[in-house]
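After this line comes subunit A, so read on.
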Amino acid sequence: MIEFTIMAWILALLAAAAAIYAVETKDLISSAIAMGVASLVVSIMFLLLQAPDVAITEASIGAGITMAVFVYAIGKTGRWEE
Partner candidate 1 sequence: MIWAMYFAVAVLLTAGLYGVITKKNLMKVFISLSIMETGVNLLLITIGYIPGGTAPIENGNFAKYVDPVPQALVLTAIVIGVSVTALALSLLIMYHSKAGTLEYKEGMKW
Partner candidate 2 sequence: MHPVLLIAIPLLVAFIIPLFKKYGPSIALGALALNTGISIALFSVVYSTGTVHEIIAGFAPPIGIFLAVDSLSALLAMIINLFALINFMAIGKASEYKFSMLYLLAVAGSTGIVITGDIFNMFVFFEITAVASYALVASRKDKKSMEGAIKYMILGSLGSIFILIGIALIYSQLKSLNIYDIASRISTMDAKIKWASVAMLLTGIGVEAEIFPLNGWVPDAYQGASGGVASLLSFGPSKAAIYAIARIMLVIFPLQKVYYLVLTIGVITLLIGELAALKQENVKRMLAYSSIGQMGLITIAIAMGMNEKNAILAIFFLMVSHASSKASLFLLSDSSGMGSAATKYTGIVSVLGIVGMPPFAGFWGKWYLLMAAINGNMLWVIVLIFFSGIVEAAYFARYLHRYYGNEESFSRLTKYSMAVLATMSLIFGLLPLIYEMGLKTLFGMGGV
């Protein structure tokens, strides 16, 4: 089971890094994409946690549709913070 633990920690650090980058960057497009990446990484974590239904849904809705909506909205309102 050790390989699962290592993989889980790698994914957790990836998700954490993506989340922090999404909050801190000034470029809203990269911020939205980083948020999508965090969501995608979390969906892989759902697979590790034996939740395939949730993983599929999170990958398609959380990462796919949400990110598309964000990117469209940022395109209408301006890309840079401040």
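Here is how the candidates were picked: all candidates are chains of the complex that A comes from, given by their letters.
Note that in this section contacts are C-beta pairs under 8 Å (C-beta built on N, C-alpha and C of every residue); 3 or more make two chains touch, one makes a residue touch a chain; residues count from 1.
Here the structure is a predicted model, which is why all the values come from computation and not from measurement.
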Result, touching chain for subunit A in the complex among 1 or 2: 1
Candidate 1 contact footprint on subunit A (complex, rising order): 1, 4-5, 8-9, 11-12, 15-16, 19-20, 22-23, 28, 31-32, 35, 38-39, 42, 45-46, 48-54, 57-58, 61-62, 65-66, 69-70, 72-74, 76-78, 81-82
